[in-house]
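A protein chain is absent from this complex, but the other protein chains hold their places.
Let's turn to chain A:
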Amino acid sequence: MVRSTPERKAIRSLVWLLVIIIALIAANGASVLFNNGQWTPKLALDLEGGTQITLSPQLSSGETVTPEQLERAVAIIRQRVDASGVSEAEITTQGNENIVVSIPGEPDEATRERIQSSAKLEFRPVLIADLPSASSVGEDDGTDPSTDPSASPSADPSASPSAEPSVDPSAAPAPSASPTDASDLAWITPELQEQFDAFDCATLAQVGANVAPVDEPLITCEQDGSIKYILGPVEVAGERIGDARAGLISSQTGVTTNEWGVFIEFDADGTAQFRAVTERLITLTGVQNQFAIVLDGAVISAPRTLSAITDGRPQISGNFTEESALTLADQLKFGALPIGFEIQSSENISATLGVSQLQSGIIAGIIGLILVGLYSFLQYRALGGVVLASLVVSAIITYLIITYLSNQQGFRLSLAGVAGLVISIGVIADSFIVYFERIRDELRDGRRVDGAVEAGWKRAWRTILISDMINFIAAIVLFILAVGNVRGFAFTLGITTIVDIIVVALFTHPMMQLLARTQFFGGGHPLSGLDPKALGAVYRGRAQFRAPVGVTSTKVASSSREAQRRQTIAERKAAEAAGEGKDER
């Protein structure tokens, strides 16, 4: 069967649409099969129920939070929330400075506290350093091969000799003696020693942050669990750090070496405090010579003291790589900032409320769809069917895309998103109206239906593209800049705008091309919505019209006689040829 070009094009477009839909179904099917996906979009907190806590940093005036700091804070808060055993918590940043924690259900007071507490940086002297859970080495032999060899050479020689002899004499004779300074081993009471022995570095994360008061010793571990410590009370608080940066260390002659280090600058108080600490530590030996940098209760580094630092500008050297030096500098700087997070809003959303809202949203959507359909039938007769069919196709594609993004990107449908979807019905239907009105304009200009469909499309397509582009810009700007609920709304708005373009180009227009070839539409049946007679005017020239004149039957008859009289040259010749027998001339 030979098909005309528009018809073939139309069928090709429809096939493409089918391919897109099948691909979306397949993508969703794949995530359902392999990635624990679902066939329904995940719901946001306001529909599913749960608690949403917005944290804002407590800053003194003039201070700002950098994106890196915020990221770091999110990572810390995520650790804390995970440690509290809450699964599926969502932690996001909002508006460049806030952090939003969304938790299903209701968090207890302890979790709240933990989320809220600031990342605390402290300098504590090392009293005892040891391999982690030394007692369990025998049992865990096979399971922990990585920590042992790496930890042994560094920690063992220094820790064992200094710790063993010093603990016994001080702990035994003077258990009640109050410690004279932070490095005094008198801090180590038998109970503490017991706790230390029983302490397992693997539980560090569960214990949580900031477990010991500043004026008491702290049992903790290196962040990666490789070394276990007893640390003295806090000697310098993190807030005393003015700046910290990573860089290459210069030798004493001023030549830059290839060794990475971290440079710290203390403020005036910090300089004095740090000077006192280093002056004392330099006289001590073994692990007591070390001071530990503690972030959120875990030791991030425990460098030795090589000299007394009097200018408040210590360098930390060690086996740093560029990356680890930068990380430490960042941790010092970030921990040094007095960023405590304050709970700005905390919202409990019960699921029942969300469900009733969702239901109403869906009811509103269906009613809206029906009303739009009814109005389209009223205005565009049978073409209303095309509008409804296009809307249904849009709905299917939108649903599939949202479900896919929900499975893959963690998108969650919020109430504002549902509103966006319902509202998009109107926006999507609008492109059909633009298109149909253009077709009608072309019909008014005197084109045949199939020509009008093509010409109308060319003009409508431009309009649809530019107006959708405006909508899309709005969606993107809102999504990037706006916060909270606005994002969910902007997201659905953006998706439906794209879907609108796809559906209009790959469904509505091809359908019109095919329908224009049917007798019903192409012939301009009064109910088709494309009745040229109803659309009136006869074309007379560019943008000049006259209404069709009522023509009487006698007039029709006379004009046909006139037409017969005024034969074309060819007709006359044919007639002459036929009447050659009768000789007229």
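Heads up, the rule we're going with is that a residue touches a chain if its C-beta (ideal position, glycine included) is under 8 Å from a C-beta of that chain, and two chains touch if they have at least 3 such contacts; residues count from 1.
Criterion: contacts and distances are computed from a predicted model.
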"Protein-export membrane protein SecF", "Paraquat-inducible protein A", "Sugar ABC transporter permease" or "Cytochrome c biogenesis protein CcsA" - which is the UniProt name of the missing chain: "Protein-export membrane protein SecF"
Contacting the left-out chain in the complete assembly, out of A:434, A:455 or A:502: A:434
Among A:193, A:346 or A:408, the residue in touch with the chain that has been omitted: A:346
Touching the absent chain when the full complex is considered, from A:29, A:190 or A:526: A:526
In chain A, positions touching the absent partner: 46, 54, 56, 94-95, 98, 109, 343-350, 352-353, 356-357, 360-361, 363-365, 367-369, 371-372, 375-376, 378-379, 381, 415-416, 418-420, 422-423, 425-427, 429-430, 433-434, 437, 440-441, 444, 459, 462-463, 466-467, 469-471, 473-475, 477-478, 480-486, 489-490, 493, 526, 531, 534-537, 542-543, 545-547
